[in-house]
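Note that one protein chain is taken out, while the other chains of the complex remain in position.
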Amino acid sequence: MILVLHGPNLSQLGSRDPAVYGAATVDELVDRVRALLPGVDAFTDESEARLVARLHAARSDGTRAVIANPGALTHYSYALRDALELLAVPKVEVHLSQTHARESFRRHSVVSPVVDVTITGAGAMGYELAARAAAELLRARG
Amino acid sequence: MILVLHGPNLSQLGSRDPAVYGAATVDELVDRVRALLPGVDAFTDESEARLVARLHAARSDGTRAVIANPGALTHYSYALRDALELLAVPKVEVHLSQTHARESFRRHSVVSPVVDVTITGAGAMGYELAARAAAELLRARG
Amino acid sequence: MILVLHGPNLSQLGSRDPAVYGAATVDELVDRVRALLPGVDAFTDESEARLVARLHAARSDGTRAVIANPGALTHYSYALRDALELLAVPKVEVHLSQTHARESFRRHSVVSPVVDVTITGAGAMGYELAARAAAELLRARG
Amino acid sequence: MILVLHGPNLSQLGSRDPAVYGAATVDELVDRVRALLPGVDAFTDESEARLVARLHAARSDGTRAVIANPGALTHYSYALRDALELLAVPKVEVHLSQTHARESFRRHSVVSPVVDVTITGAGAMGYELAARAAAELLRARG
Amino acid sequence: MILVLHGPNLSQLGSRDPAVYGAATVDELVDRVRALLPGVDAFTDESEARLVARLHAARSDGTRAVIANPGALTHYSYALRDALELLAVPKVEVHLSQTHARESFRRHSVVSPVVDVTITGAGAMGYELAARAAAELLRARG
Amino acid sequence: MILVLHGPNLSQLGSRDPAVYGAATVDELVDRVRALLPGVDAFTDESEARLVARLHAARSDGTRAVIANPGALTHYSYALRDALELLAVPKVEVHLSQTHARESFRRHSVVSPVVDVTITGAGAMGYELAARAAAELLRARG
Amino acid sequence: MILVLHGPNLSQLGSRDPAVYGAATVDELVDRVRALLPGVDAFTDESEARLVARLHAARSDGTRAVIANPGALTHYSYALRDALELLAVPKVEVHLSQTHARESFRRHSVVSPVVDVTITGAGAMGYELAARAAAELLRARG
Amino acid sequence: MILVLHGPNLSQLGSRDPAVYGAATVDELVDRVRALLPGVDAFTDESEARLVARLHAARSDGTRAVIANPGALTHYSYALRDALELLAVPKVEVHLSQTHARESFRRHSVVSPVVDVTITGAGAMGYELAARAAAELLRARG
Amino acid sequence: MILVLHGPNLSQLGSRDPAVYGAATVDELVDRVRALLPGVDAFTDESEARLVARLHAARSDGTRAVIANPGALTHYSYALRDALELLAVPKVEVHLSQTHARESFRRHSVVSPVVDVTITGAGAMGYELAARAAAELLRARG
Amino acid sequence: MILVLHGPNLSQLGSRDPAVYGAATVDELVDRVRALLPGVDAFTDESEARLVARLHAARSDGTRAVIANPGALTHYSYALRDALELLAVPKVEVHLSQTHARESFRRHSVVSPVVDVTITGAGAMGYELAARAAAELLRARG
Amino acid sequence: MILVLHGPNLSQLGSRDPAVYGAATVDELVDRVRALLPGVDAFTDESEARLVARLHAARSDGTRAVIANPGALTHYSYALRDALELLAVPKVEVHLSQTHARESFRRHSVVSPVVDVTITGAGAMGYELAARAAAELLRARG
Partner (left out) sequence: MILVLHGPNLSQLGSRDPAVYGAATVDELVDRVRALLPGVDAFTDESEARLVARLHAARSDGTRAVIANPGALTHYSYALRDALELLAVPKVEVHLSQTHARESFRRHSVVSPVVDVTITGAGAMGYELAARAAAELLRARG
């Protein structure tokens, strides 16, 4: 199974500042991954706790890789960081916008040091890239 | 034409710390892009000045997108940043290693704010992802 | 509808350090707003996630303004900030105590840059001021 | 008596960047206070020294509360801060614009720690809120 | 009653990096406390909000002391800090690993200034020490 | 009219550390401007308040450009900065010494971001340069 | 002549927080100096500009030494610093309270680097010490 | 042998600010350890050098564990840190007061990264906890 | 001879963001200098090394003054700084845009402390000002 | 008894950089104090430990005041600070040179916040001033 | 072969500020090495790129050790750092002047962490020391 995780405010995609985030909804983003990978399980939640719990569950439910867009939790949730670090599968972090060109607090990700790959600024296509990265990481670890 | 730019020390790939950078040479990385995009022109150089000049040339030689791995210049070359900013085509920054999990000076890119997409940690496959990102950006700008 | 939002620990008002926070309960604070504005809906929660979700709901339930006291989330919850920024109605931030005269971490609000008005130190009356501010912002936007 | 104090550049209100500061003049702002409180004395001056001296006079001329918009002195005048601290009556700080959403130097007020209430971003109405806050502080101190 | 609180990711103890955190599960850690103190109530949760709420409940349910390991929330949850500060009983903070010898973000605890005792690096035995500390603090306060 | 503004301590030029500031008096500096531009009005004052007021007057007295050497106010007077920003004519900042090669506090100007041109280190001739810059800015704005 | 200079808010001594500043008025402080030195001229003013101008006058009116308590200007007035630096006579800085044990902004004096002697925390007696220091500096310079 | 080390000023315990440090003397604190562990050797000294030398001696005199309260040296003595690091036995750092709730310089320990366990705020009982921690560390290393 | 030096990306002037940099080409900028000074030698290069070498050559080729716009090297090239410092002729630094009003990294020049005069924000005319400054510096040094 | 304490390197006075420290020896400095106060005991030592121990002894040997020049320990010895703080008599800190005008590390004293009076820059006479300050503090505490 | 590398501006030695750098030319410095080691190859260049390339060549041309004085690149060239790190032979960094006693930017070397030995302040003799260090490192690695 491939877990696709979305954090706070991403449920609002489609109607949230399309100039920055694009017009795609979370479902459409997940579909991008589904088109490339089998067995995708999407989990979108505003709650740090439920995201953490979902990652814990992933330790024993056959999850083989994670694609995560933690939303604003990216910048301060060491709890999420620890949960990701605990999970021994390939992990890809993805952000729709080019976070490096926005407010200064968005330039720092507490999550990046514990994931394998980070992709920023590619919009909806970023999920396709993330899916391919996950596939490749899985293949490499054989 | 798609310009694939490599900065200082990347010429040494293949024999440079394979645990961090993988076993692929620059030519093999460029081949990853070539497999996906037509008209690839590779430019690998240790010199900030020649990289800047190559980007200037790209303003009038039909270059339609840039995929750049500036090596260590990523962390301090505002000259390279300005040259990238000057160029009005889609730009993708790619790093083989997960720069966010290494020395602290590698966490800061002066280039990221002026490129469209940044990809770190995906190894050789990162070039494939970059090629797909460039293709999509070109399609979107139609 | 006017949404009055309270974050973590504010449920304990009335019995929390009265020298700093005063003797009023959350209900009494909301009543201050109700005395001045019709259609007040109060939402008090310890959970960042439920506060974020409530703000999302406000995007389509006829909410015309928000009065928010995010408690300690004020100082680090970029998730709450993003949820407030997403909502296109007048927004007023209110704190009972003069946060600027307390511990240094309380001087910085990640929420202030995305709300219209900030009021600190006015105690229970701050809610009355917030209500009047919200009313005026609504009138101004016609 | 209620002292309404304005610092440097506020004399230019009405013609100063209306998108940020609104169209009201200082007189109109003071009138907002007068409509709610009796015995208002307005003092507008570009001079830190005269503002300080006016606050000293207020120690013995029956001044019962102060509403102050110190303009740019807010960000560096420890002299004004000391003068405010010296005065044992209720004090309300008010700023027309949302200072927290502007240049970074405007986010820091050296005055806030010594006043009772701070109100930012409410425009001309902020003075009405300040007047109500002053009235309430006076009532509470009986 | 003695409340033993565990924050995010601690539910995974036993299987989480044993070199750092040891082999004991949360239940075994709580048993260490139970062996020394009567009336222990254990509460383990990934959610900041539920941890805060549990501390609020402790204000009126006869809780006489708290032993808390807030996990990664230690480093940023001012909400948890405020909830602990609100509670007027002896409080002991405990961390399994020597947080001072790990990543720099783990060196800073926003919780330490509001608890009576902090114990780091003692592994599972730290809970025994915490239990003894709580017992002594209770005795001292009579 | 062209307003030439001098801030604190510049009245002492001629007798102030000639190795740093040169031997010219303020009058001689203004004469440099007069030799190049008609209708020069010189205003030299130790007072931040009077400098601010003079700039306000310049909004309606036909002033077409400002050449300002704010002396030490350069480094902290946000009031002066705001007054300059308010004035919609060409503005040139000039310093006799090379401020960048002196004490570190002199390297930062709070005024530079709101003026058109800054000239440092050119000594008395800097006023001639400033006059030419003002003339050119006027021509360009036609 | 010996110039004794007092900056903002010191006119209020006697009635300003006696626990910190003592019960002596400015006149009484100056009398301490007068008891030890002939030809004392006292200048007390809230205005940075007038203090600066007074120091300029001191360059040619026979002033032989300066004793200065610049009040809050101590912490930010580079204009005052420059005026003091310009004056080639012995200079003593004196503060009634132990500034190093108060708010952090009071620990930094921009004036200290350009005066000969600094005395803090000695209360009214500090002026006597300052007078003696000035006398000695005069003697030493013969 | 168990070495109990006390640094500067701890010799004064009993008569030093009892509200912060309690009424116990160093001897009484050491007795707490003696009650739990055999073969305790106490060493109390104001001298960094003698503390360092004592730790060197401990490398070959059969010392099996160290309990250290380095006093103010905690905050800057890298020499003590190196001496502790050199010693390959279990090491416990203990402070009577909750250092994290006091002056900011007390929040940083240069010693913590090289000891196994740190205990703060437990008063005299902290030594009992330290003794138990040492015992357990010895058992674990068998 | 007067050396006019241009660093990276300035070769692109004319077609680079005219709103910021104006419409003039490097040749046109140099012509401004030529109109005022005889014997101008222009050197424009993307390479830090060649700029450094050109400055070395200037030590013995009769160069009497330097006008330099180092482009982005301004912000980090200590090599260029050293080369300028080595050269004992009058040196003028010039930037087309008002660097102080742009991105924060552009506010810091490592070159300013070793040149005589710095001019920012004057556009193409800045070169005319620089030429006059160079002429005057030459005259003053006789 | 009045204790006059000198820290490291002050034993070398007389032969240490007379331009900075003057020509007086420690004995001559102490004589300055002796001329004004009865019962002076001088203690000069390079050792932080012995200085601390001497201050401890002063708690019960009838010492009525301390005049201390801690030398370079001023800038980092929290042990000395604690020893001074422990001692409940008047304390005066004195430095021969104007520490605020030298290397930046000399601007910060960890001792100042716990002494009553600080005197810098007065040279040998500073000891006379310190003696008078001590006398006055003793009289005031009567 | 032993590679002796010199970076920007070192070609000017002999005529560059002899008080700081001494009178020796680069050739004379290299001769110092030659006198002690056989097979010395000197490479002096202003160009970061050519220095990097030379180091790459050294990976396969039999270079057995490197002695490098990178000039001002020392302080910012991460490209040079990476090139040095790539090369698996003994590496010695040498600076003529005592960089730690000069401008603050010269105190930080980005190269030091990847070389074996660093020698500063020894002037021309530093090269002799570097040669001996290289010889010893070669012997030790056998």
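Letters A, B, C, D, E, F, G, H, I, J and K mark the chains as written, and numbering starts fresh at 1 in each.
Following the convention adopted for this analysis, contacts are C-beta pairs under 8 Å (C-beta built on N, C-alpha and C of every residue); 3 or more make two chains touch, one makes a residue touch a chain.
Nothing here was measured: the structure is a model prediction, and the numbers come from that model.
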Displayed chains contacting the withheld chain: H, J, K
Contact with the hidden chain (one of H:Ala83, H:Leu96, H:Val117 or H:Ala133): H:Ala83
Chain not shown: contacting residue from K:Val30, K:Ala53, K:Ala68 or K:Val117: K:Val117
Which of H:Leu13, H:Val110, H:Ala124 or H:Leu137 contacts the chain that the document leaves out: H:Val110
Residue numbers in subunit K that touch the chain omitted from display: 98, 100-101, 109, 112-123, 125-126, 128-129, 132-133, 136, 140
Residues from subunit J at the interface with the omitted partner, ascending: 7-9, 11-12, 15-17, 45-50, 71-73, 75-76, 105
Touching residues on subunit H - with respect to the absent chain: 47-50, 52-53, 56, 59, 76-79, 81-83, 86, 110
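Methods note: only the chains that are shown with their structure count from here on.
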Any chain that touches subunit E and subunit C: A
Shortest chain-hopping distance from subunit A out to subunit G: 3
For subunit D and subunit H, chains touching each: none
From the options E-H, F-G or F-I, the pair that copies C-E, where over half of the contact pairs coincide: F-G
Gap in Å, rounded to a whole number, between the CA centres of subunit K and subunit J: 47
Separation of subunit C from subunit J, taking each centre as the mean of its C-alpha atoms, in whole Å: 54
Residues within subunit B bordering two or more other chains: 47-50, 76
Chain-to-chain touches, reported pairwise for every pair that qualifies: A-B, A-C, A-E, B-I, B-K, C-D, C-E, D-F, D-G, E-H, F-G, F-I, G-J, H-J, I-K
